[in-house]
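Since the structure comes first, as structure tokens, the remarks are kept for the end.
Not every chain of the complex is shown here; the ones you see sit where they belong.
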Amino acid sequence: MKSFTEYLWFHTSKRREFILITNEVADIVQQSGVKEGIALVSAMHITASIYVNDAEDGLLNDIAQWLEKLAPFGLPYKHHQTGEDNGDAHLKRLLMGHQVIIPITNGKLDLGPWEQIYYAEFDGQRRKRVIVKVLGE
Amino acid sequence: MKSFTEYLWFHTSKRREFILITNEVADIVQQSGVKEGIALVSAMHITASIYVNDAEDGLLNDIAQWLEKLAPFGLPYKHHQTGEDNGDAHLKRLLMGHQVIIPITNGKLDLGPWEQIYYAEFDGQRRKRVIVKVLGE
């Protein structure tokens, strides 16, 4: 079994951002030399998500609005008694999930026709990390 | 390490459907010959989910109603400016998740007593695909 680990770093200029990372993950899989296996892509900071969906600007907008409705910024979260103001960002990560597994077939990401991998930042403007771990043969 | 990849195809007659696929996944695992490992089951279309929960009709109804409340059909989603009308289906997939990993122990799916694998379609009436990738030994 082969394994290969790489880390992606993000430092967004805005508090909330959606960043397309399909190509970065594909590059890491190619470097790994793995032909059949999986790539785990996992956000290592607890106010960011990794998810797979469409690369369409209208939809990104819809997702952002929807998250704001279901996990609003600015409520008096108990977590804020620690001095933080990002309670909503923790909940948004929980709702969207923090990791995906991408299947690798014939040396390539085995994604559906519109599947794209996104990093979703909910409390940015600082350096954060994503692990990409490739396993297979 | 062994790997084995199969695709399941779905073409639902209704827009929204829950389809039990535990047996199909178990069959693929058996064909793979893997005794210890994992099976990744992942919806390749971005308006469908894979999840694990109870095979109980009342609950399926509850899940459908709950999703309709949290991610309603028919709102003026920005995504609809592309000509689509399935903004809700993208959000439903995000809420329910699009993939699960089933552990394989002694050649069998290692599921809890009531765990069943479901394909959830939120924008059907067309052909869609699910990848099942088995890895192990």
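In order of appearance the chains are A and B, and numbering begins at 1 in each one.
Heads up, the rule we're going with is that a contact is a pair of C-beta atoms (placed from the backbone, for glycine too) under 8 Å apart; a residue touches a chain by one contact, two chains touch by 3 or more.
What you see is a predicted model; the values in this text were computed from it and never measured.
The complex is a homo-oligomer: 2 chains are shown here, and the full assembly described by the structure file contains 3 identical copies.
The rule we apply is simple: only the chains that are shown with their structure count from here on.
Our note on geometry: subunit A versus subunit B, Cα centroid distance of 20 Å, whole angstroms. Interface residues of subunit A, counted against subunit B in their complex, comprise 1, 36-38, 51-54, 56-59, 61-63, 66, 70, 95-97, 100-101, 103, 105, 110-115, 135-137. On the subunit B side of its complex with subunit A, the touching residues are 1, 3, 5, 40, 42-46, 70-71, 77-82, 87, 90-91, 93-95, 97-99, 101, 129, 131, 133, 135.
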